[in-house]
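Every protein chain but one is kept in place in this view of the complex.
Per-chain residue numbering starts at 1, and chain names A and B are given in the order in which the chains are listed.
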Amino acid sequence: MKLGVCYYPEQWPEEQWAKDADEMVSLGLQLVRIGEFSWSRIESERNQFTWEWLDRAIQVLAARGLNIVLGSPTACPPRWLIDECPEILATDEYGNPRKFGSRRHYCFSSRRYREECERIVTVMAQRYGGHPAVVAWQTDNEYGCHETTLSYSKSAADAFRDWLAERYKSVEQLNESWGTVFWSQEYQSFGEIDPPVATVTEANPAHQLDYRRFASDEVVSFNQLQVKIIRHCAPNADVIHNFMGFSTDFDHHEVGRDLDVSTWDSYPLGFLEQGWFSEKEKQAYLRQGHPDFAAFHHDLYRGCSNGRMWVMEQQPGPVNWAPYNPAPLPGMVRTWTWEAFAHGAEVVSYFRWRQAPFGQEQMHSGLNLPNGDRDTAFDEVLQVAQELEELTITGSTIAPVALVWSYQAQWITQIQPQGENFSSLIWAYTCYSVLREIGLDVDIVSPQASLEGYQLVVCPCLPTVDESFPSTLASLDVPVLLGMRTGSKTENYQIPRELPPGPLSSLIPLKVSRVESLRPGASEAVVYEGKHYQVEQWLEWVDSDLLPLASTEDGKGVWFHHNKVHYLATWPEPGFLREVMLRLCKQAGLAVGVLPEGARSRRLGDLQFVFNYNNHAIRLPDNGGRVFRLGQPEIPAGGIAAYKIND
Amino acid sequence: MKLGVCYYPEQWPEEQWAKDADEMVSLGLQLVRIGEFSWSRIESERNQFTWEWLDRAIQVLAARGLNIVLGSPTACPPRWLIDECPEILATDEYGNPRKFGSRRHYCFSSRRYREECERIVTVMAQRYGGHPAVVAWQTDNEYGCHETTLSYSKSAADAFRDWLAERYKSVEQLNESWGTVFWSQEYQSFGEIDPPVATVTEANPAHQLDYRRFASDEVVSFNQLQVKIIRHCAPNADVIHNFMGFSTDFDHHEVGRDLDVSTWDSYPLGFLEQGWFSEKEKQAYLRQGHPDFAAFHHDLYRGCSNGRMWVMEQQPGPVNWAPYNPAPLPGMVRTWTWEAFAHGAEVVSYFRWRQAPFGQEQMHSGLNLPNGDRDTAFDEVLQVAQELEELTITGSTIAPVALVWSYQAQWITQIQPQGENFSSLIWAYTCYSVLREIGLDVDIVSPQASLEGYQLVVCPCLPTVDESFPSTLASLDVPVLLGMRTGSKTENYQIPRELPPGPLSSLIPLKVSRVESLRPGASEAVVYEGKHYQVEQWLEWVDSDLLPLASTEDGKGVWFHHNKVHYLATWPEPGFLREVMLRLCKQAGLAVGVLPEGARSRRLGDLQFVFNYNNHAIRLPDNGGRVFRLGQPEIPAGGIAAYKIND
Partner (left out) sequence: MKLGVCYYPEQWPEEQWAKDADEMVSLGLQLVRIGEFSWSRIESERNQFTWEWLDRAIQVLAARGLNIVLGSPTACPPRWLIDECPEILATDEYGNPRKFGSRRHYCFSSRRYREECERIVTVMAQRYGGHPAVVAWQTDNEYGCHETTLSYSKSAADAFRDWLAERYKSVEQLNESWGTVFWSQEYQSFGEIDPPVATVTEANPAHQLDYRRFASDEVVSFNQLQVKIIRHCAPNADVIHNFMGFSTDFDHHEVGRDLDVSTWDSYPLGFLEQGWFSEKEKQAYLRQGHPDFAAFHHDLYRGCSNGRMWVMEQQPGPVNWAPYNPAPLPGMVRTWTWEAFAHGAEVVSYFRWRQAPFGQEQMHSGLNLPNGDRDTAFDEVLQVAQELEELTITGSTIAPVALVWSYQAQWITQIQPQGENFSSLIWAYTCYSVLREIGLDVDIVSPQASLEGYQLVVCPCLPTVDESFPSTLASLDVPVLLGMRTGSKTENYQIPRELPPGPLSSLIPLKVSRVESLRPGASEAVVYEGKHYQVEQWLEWVDSDLLPLASTEDGKGVWFHHNKVHYLATWPEPGFLREVMLRLCKQAGLAVGVLPEGARSRRLGDLQFVFNYNNHAIRLPDNGGRVFRLGQPEIPAGGIAAYKIND
């Protein structure tokens, strides 16, 4: 558990570097990320390299024992390079190139740009790959940020056609798979196929899904190119990338597989403001962030690179980019930091050391003010550094629940939501929230991950499943929850021959004959164990001989189970979803404990952490024997406590 | 009164066709529409025709006594054709071509595409024109769907200039008519005139109106081209087209004039969700549709082709394309079907026989599920088929009220609504609703239609009227209601010299000197017969010596009458509009009877149908002697009843 910071030596006078490094050390930081936006400073004209400043910057840091994460500078190709090869630019859906002047203006599919990336990453990796202080390399920066995964350039269209030819071998096979006989869309050759964009009404959903898969694959191969070079030149360093919050345009599981560590950039307040949360939640958690936001991503990204996860950028104060930008509660930065560690982060690194007085992010706070004074978070980090030194944690951490999440599920439900606001991401997040509210630790895993050892498996929404998935689930012998739309599509975006849930009907004998989506405000009453609840948004008509656990008033079953496999055919209101989860836990023999509203917990080794996301204090239920290692039973607004577990 | 279905043999294995046809017959269907999206399957490369499959499909259906509606496949020009002549594509207002990959991507003004349509329709009509089972031909599919009436291609611009030259003869005449001296817009030649699009602020309204007229004329002539070929090759078949709901971008009266039957596609739930209805209505009628939606279109399209009307596509379950897609109430499909017949439909045809498991509409339900099982509506259709056999209806149906509707009125009020949300369509629909709520049957007719024989004529909003219209109205000697904006513009989109209502002031001596549009929430109180009501949205200042029937509190008359001609200068709240209609009915000697809220009625021959659009049962007022042929006085949610009328 280490602390780090993001630093931009190129933005400050060289005479300040040593002072900065000294202060980092005295603050207790161990890791410094640099370099990821420095291309124009490294190579101001083609092949005119200026490495000396970077050499010295690394030297200043290394000399003080700081380790370095070095970023490849490919997120920002410089102006001269764009002018030399304008085909590098990504293209919007109307064919307009996205212009130079901010960042991430390149197209993942530009072969020309890949050559340039290969060139710059190679020279950089050759120069610093052997440096002992450079312990990790970050590829690029925030893939997909500012909606940059999808591009509609000529490069992309060409690469897409190649990708299709590779996938389908023959155009007849493609026509069959996509069902192009519908609306007279049959193709005679791969060369006829465009990206599915700017059509009069929606394009064929299989066409769209393949474009999403293709675009994701382009990110994967773009990243692999850099990883390969770096591994060759820096065999002992970790290769990482910094993912984003609520980012689903490419398959993070696949990119993560090529990395040593999946890191991510945690901005709880910014994502509350720009997210889908209700007005009530936005007011209640204004200066704390939503209680599950950071944890969801910790648990998600921990599942992308064999369990290794860092927070590469931790919000330290108000940011500049959300619709509104309040400040965290006092103590909140410390709480976010400890929460990350509790969820398995090896590193928490703050963005950024010092607020820049210029440029797009000049209103983004840092650990220090632009004039060099300490900003508010500085002292909270200092406290964490001291606590880290004092705290001993032993034992291992095992989450009892697996929540299965698939990026492809999100693409499929985005392409045809059927109800305007249906989101498999929000639904998965909602399931995750309810699980945490009842005190459970959760691993968010890919459908390809091993599910061995979990006591409960929740699949909120997996429209497509691999052939082996049903038998994998069958072999587990633990309760499994399959949510709506699971098994509803084939790999080619078709309704399965046997109707949904397709192959999963081998686990539970039912089929879905009809789907209703309901506008906000419309709902159906269901009865479960004598109590009435509402279900919303989505209602499947299920044909089955099974006796449902809950039904609508006119007798449609919405929750079925067969042995340990459960199928939930609707979107329950939170209170009913909790009942569903509680029943599954009971069946699993899992102990649960409902936390105070707005509080969450996580076990790390032999410590139980509790995080109070409320803007008021809470008091943990009296439990005489608890030994508190951090805080105490009364947890202040935005605060934490950690007590020892005696297993 | 026949039942039919839409069927896509090209989407299913040939071995299934016979089984499908057998089941159609046993369900009681008599008509099957096929072919309208089959171009790529018919002609996979230029002049490489594959008719055999279609021959066999027709044969399979015909052999079982099913009649066929054959669709010309021009709504979906195939990929190879687009690649050969990209100028076929329609163009958006920024000059971007609308891309291949869905449907309706062609431009009505492409002369090249007209040649191609002529070619494909000719070969198709020559092949099947004489087939005895092919009893009707559908031109294209849903003209204007996905906002495709207006295109801004070079073809369209060129054709527009020719259209203008034909209309105005000299550019001086155009300048005079449009008032181009305003803002220095005078033209020196027709060649200088662009489509009125992408201007800095609004373009000249007369310019805009002419573009709307031109675009409508292009649809008319596009359709005529096909009609002419089909009539030549299939002289005994009906030529039809399937219109849409709330579709006003081209003049359906003019297209309908060239057809034998105006058919339309009735999706009551989809149009409730995507329509302008209030949140309250969307909740109350969630699974029924708005009570006047289907009827309005039945009555409208019945007026387009000399009284002949079909429902070509009837919603059978949830659709895929509305913001939210609930399922109809049990029995609702039967109710919609009977309602169509009661309003004069000769055919009700369901879309579609079997839900497709692939393509854009895979979530659109049919009479059968993708796996071949019956879907819910199947049994309701079966019931209708049986009822049709058993029911005898005698006598003719005459609606006592004419509601005059003009497509041009809609264009004029869209071009300059004056108040942001003013819609002559919504206003006409509102008038129609109130008339039906008081139990009246209504014909919706064009301003060119004969008004002889009606007992009441309602003109909700006719900004322009033909020269002869005032004398036509004067000759009727029945109550006439002229709504706001009627007579407010000349043919050239100018304010008439004598001020509104222009030539109609010969019928009622008043003039409109000023117009106010009011934001939502703003209203004026009016007093009528001692009661207070609110008027909203629109308030005209009327100069007249007539004593108003109702006035605002500060004395502005809002409702005038002179002999039997009434002028309504505002948008009354529903309760007040009902009072207006009731007074007119009284003057007309028309019997009215207010129905329970959410119920509607329609007389067909000697039967009075009552439709319960509520989601709860209603009971018709006790009326001992009524003989019920369908249902009974207690009508369930979404149900119908029909009783015999003893005139």
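Keep in mind that, in the parts below, a residue touches a chain if its C-beta (ideal position, glycine included) is under 8 Å from a C-beta of that chain, and two chains touch if they have at least 3 such contacts.
Given the structure is predicted, the values throughout are model-derived calculations rather than measurements.
From the options A:17, A:100 or A:250, the residue with contact to the unseen chain in the full assembly is A:100. Screening A:362, A:475, A:563 or A:632 for touch with the missing chain picks out A:362.
Touch with the chain that is not drawn comes from one residue among B:48, B:188 or B:475, which is B:188.
Checked against the full complex, the one of A:325, A:414, A:506 or A:587 touching the unshown chain is A:325.
Touch with the chain that is not drawn comes from one residue among B:95, B:132, B:509 or B:574, which is B:95. Residues of subunit A that touch the chain left out of view are 10-11, 37-41, 44-45, 73, 76-80, 83, 90, 94, 96, 98-105, 145-146, 148, 273, 279, 282-283, 286, 317-318, 320, 323-327, 355-363, 365, 369-371, 373, 375-376. By the touch rule set out above, subunit B reaches the unshown chain at residues 94-95, 178-188, 192, 194, 196-207, 416, 418-420, 492-499, 513-519, 521-522, 541.
Going forward, only the chains that are shown with their structure count from here on.
Subunit A and subunit B have Cα centroids lying 48 Å from one another.
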